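The complex is shown incomplete by one protein chain, all other protein chains being positioned as in the whole.
When the chains are written out, they are named A and B in that same order, and each has its own residue count from 1.
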Amino acid sequence: MAYTVEQIAQALGATALGATDLEIDSVAEPTDATDRQLALAMKPEYAENLSEGEARAAMLWDGADWQALGLEAAIISPRPRFALAGLSAMMDQGQGWPQGIHPSAVIDDSAELAPDVSVGPMVVIGAGVRIGAGTVIGPQCFIGTDTQIGPGGFLREGVRIGARVCIGARFVAQPGAVIGGDGFSFVTPEVSGVERARQTLGEQGEVQKQSYARIHSLGSVSIGDDVEVGANTCIDRGTVRDTRIGNGSKIDNLVQIGHNVVIGNDTLLCGQVGIGGSAVLGNNVVLAGQTGIADNIFVGDNVITGGSTKALANIPAGRVMLGYPAMKMDSQMEVYKNLRRLKRLFTDVAALKKTVSKIGQSD
Amino acid sequence: MAYTVEQIAQALGATALGATDLEIDSVAEPTDATDRQLALAMKPEYAENLSEGEARAAMLWDGADWQALGLEAAIISPRPRFALAGLSAMMDQGQGWPQGIHPSAVIDDSAELAPDVSVGPMVVIGAGVRIGAGTVIGPQCFIGTDTQIGPGGFLREGVRIGARVCIGARFVAQPGAVIGGDGFSFVTPEVSGVERARQTLGEQGEVQKQSYARIHSLGSVSIGDDVEVGANTCIDRGTVRDTRIGNGSKIDNLVQIGHNVVIGNDTLLCGQVGIGGSAVLGNNVVLAGQTGIADNIFVGDNVITGGSTKALANIPAGRVMLGYPAMKMDSQMEVYKNLRRLKRLFTDVAALKKTVSKIGQSD
Partner (left out) sequence: MAYTVEQIAQALGATALGATDLEIDSVAEPTDATDRQLALAMKPEYAENLSEGEARAAMLWDGADWQALGLEAAIISPRPRFALAGLSAMMDQGQGWPQGIHPSAVIDDSAELAPDVSVGPMVVIGAGVRIGAGTVIGPQCFIGTDTQIGPGGFLREGVRIGARVCIGARFVAQPGAVIGGDGFSFVTPEVSGVERARQTLGEQGEVQKQSYARIHSLGSVSIGDDVEVGANTCIDRGTVRDTRIGNGSKIDNLVQIGHNVVIGNDTLLCGQVGIGGSAVLGNNVVLAGQTGIADNIFVGDNVITGGSTKALANIPAGRVMLGYPAMKMDSQMEVYKNLRRLKRLFTDVAALKKTVSKIGQSD
C-alpha cells in the first residue's frame, strides 16, 4: 500500500517539505533505499549514505538541509525516533496469517471467543477460556483452562498460557513465550544448608543429605493492559496469590520471572533478565540485558540498570546501577578504573615499604 | 472441594486448635483471605495483616497466640514451610485438562502406553516410545523415537523430548522444556585459537580462518526418578554416552545443561543457570539463579552458590560460593567491601608517598 509523503507526515504529526505528493511504498536504510522508499536518516551520520541509495525522500532530523542532501522531499520530526513508532506501525506488513478460526484448532465448547477473534492452526483452547474482541491467537498456541485474554491482543506462534491466567487489553506475546508455568519452590524436611548460608552469609553448617518436597503453585499470573512478552520468556505463577505484571510493561526474549514477583507499570525488562521469586519491581524501571535481581528484594520506581547488573540487595527508587554486585553506576565506574590501576598500587606500596624500611633503619 | 481444619492438620501431621470443624475451600494470604479460606501467616510479620482479611482460621508458626490474633481456629506446624508442601498439594486445582487420549494426537502404532496414560491434543509420539502408568502427556508435547518415560509423570504443554531419552518415575516438565537437543560440539581441521587460548590462558597465537565440522551427538539423556525440569529449559544429549540427571534433582526455567553433563541426586538448579559441556555436579548441590559453571569442571557435593556466581574452576564439596570468578562467599564479601574502600586506599597511598618523600628529603 502506497502513501504520499504528505499523508505520512500528517499521520505522524510531522512536517512534510518539498514534493510532498511523492508516493512511498515502504521504508529503508539510506544505502538500500529505492526511489519509492522513504529513507530513514534521522541523524547526520546516516545521511552521508543517502547518495549511495536512490531515495527521493527521507525522514530527517530537525534542522536538516534536505535539499543539500539531493532529496526531492523530506519529513522532519522534532523527535524522529518517536516518529518512527508511528511510521513503523503504518508500514508493518504483519505476519500474513489468514483471519478466522482454523478448522484444525481444538477449542473447548465452554470457551467464549468475542467477535473477530482469529485462531490459527493447531491451537488448543481449554475450558472456560474467554478471549476479547479482535484478539489473534497465532498458530500452535495453547490457552489453558479458565484463562482470560483481553481485546486487541496478538499472540505469535506457539505461545503457551497456563490455567487461570488473567491478561488485559492489547497484549502482545512473541513465539514460544510461557506464561503460568509452575513456580520453582521446594522445601526440605529439616532446615537446609541454603537457609543457614543465607542467615550466616556463607556458612551452611553441618551438611545433611535431604530430598525436596514440592510446594505447588496455587496462584496464577495477572497481566495488565498494553503488556508485551518476548520470545521464549517465562513467567511463573504465584504460590498463593498471582504473579503480577503492571500496565504498559514490556518484556524482551528469554526473560525469567519467578513466582510471586510483582512488576509495576511501564517497566522494561531486556533480553535474558532474571527476576528471582517474590522480588518486587516498581514503575518505569528499566533493566538492561542479562540483569539479575535476587529473590525477595525490592527495586524502586525509575531504577535503571546497565548490562548484566546483578542486584543482591534492595535498590532505592531513581538509582542508576551497574555491576556485580550492583552499585551506583558512577561508583562502579570508579571501581573499574581503580581495578585497572591496582597493579600500579601494589608496585607503589612495595616501593614505599622499601623506602620506609630504609628510612626506619637510617633513623 | 472443602476440608475441615482438623482434616487438613491430620493430613499435614500438624496440630489443629480451636474450632477444628471449620470448613476450608482454599488458602490465601492474610490480607486477601475470605471466611472460608485458610490464611497463611507462617511468620509473625505476616500475621499483622490478618485483621485486614476475613480469615477465621490460619496456618501459624509454632508458639503463635492464635486467639490473640482474633482467629477461631489454627493449624500449628513445627516447620510451616515444609507443611506448605503438603497443604499446597491438597489444594492444587491442577491444569483442568480432560483425561484420556485426545483423537488429534499422532501416536505411532509401536508406542506402548501403560494404563491411565493421558495424551493431550496435537501431541506427537514416535515409534518405540514407552510411557508408564498414569503419566500425563500435555497438549502439543513431542516424544521422540524409542524414548521411555516412567509412571506418574506430568508433562505440561509443549514439552519436547528427543530420541532415546530415558526418564524415571514421577517426572514433571514445565511448558516448552527441551530434552535431547543435539550437543553443541564443533571442531576445526587444525588446532584453533580457542584451544591455544585455553592452554596459554589468553594467547590464541597466529590467527587462522577455519570452518567448523560438526561432532554429532550419539548419546542421549538419562534422567532419574522424581526429577522436575523447568519451562524452556534445555538439556542436550551426550556425544558418546548419555547426559545424566540423578534422582530427585529439580531444574528451574531457562536452564542450559550441555552435552555429557552429569548431575547428581537432589541437586537444585535455579532459573537461567548454565552448565557447560562435560561438567560434573555432585549430590545436594544448590546453584542460585544465573549461576554459570564452565565446561569440563567439577562441582562437589553440597556446594551452594549465590546469585550469578560464575565458576571457572573446580569447586570442592561443601563450599558456599559467590561472585565472578567464584570464591568462597565470605572471601568474596570481603573483596566487595575492600572494593568499596579502594578509593580511600588510593588516597592514603598518595598521601603516604608525599609524606615519605618529604621525610626522605628532610633526612
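Basically, a residue touches a chain if its C-beta (ideal position, glycine included) is under 8 Å from a C-beta of that chain, and two chains touch if they have at least 3 such contacts.
Note that the coordinates shown come from a computational prediction; the quantities given were computed from them, not determined experimentally.
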item	value
Among B:G18, B:G193, B:G300 or B:G318, the residue in touch with the chain that has been omitted	B:G193
Given B:Q148, B:T239, B:N265 or B:N283, the one touching the chain that is not displayed	B:T239
Sole contact to the chain not displayed, among A:D146, A:D242 or A:D266	A:D266
Chain B residues touching the omitted chain (full complex)	104, 106, 122, 124, 126-128, 140, 142, 144-146, 158, 160, 162-164, 176, 178, 181-182, 184, 186-194, 197, 201-204, 207, 209-218, 232, 234, 236, 239-241, 254, 256, 258, 272, 274, 276, 290, 292, 294-295, 310, 312, 324-325, 327, 331, 334-335, 338-339, 341-342, 345, 348-349, 352, 355-356, 359, 362
Contact set of chain A toward the excluded chain (per top definition)	26-29, 32, 40, 79, 81-82, 84-86, 88-89, 91-97, 102, 104, 120-122, 139-140, 156-158, 172, 174-176, 226, 228, 230-232, 248, 250, 252-254, 266, 268, 270-272, 283-284, 286, 288-290, 301-302, 304, 306-308, 318, 320, 322-324, 328-330, 333, 336, 339-340, 342-343, 345-346, 349, 352-353, 356, 359-360, 363
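The definition used in the following text is that only the chains that are shown with their structure count from here on.
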item	value
C-alpha-based rotation, chain A on chain B, 0 to 180 degrees, nearest 5	120
Gap in Å, rounded to a whole number, between the CA centres of chain B and chain A	23
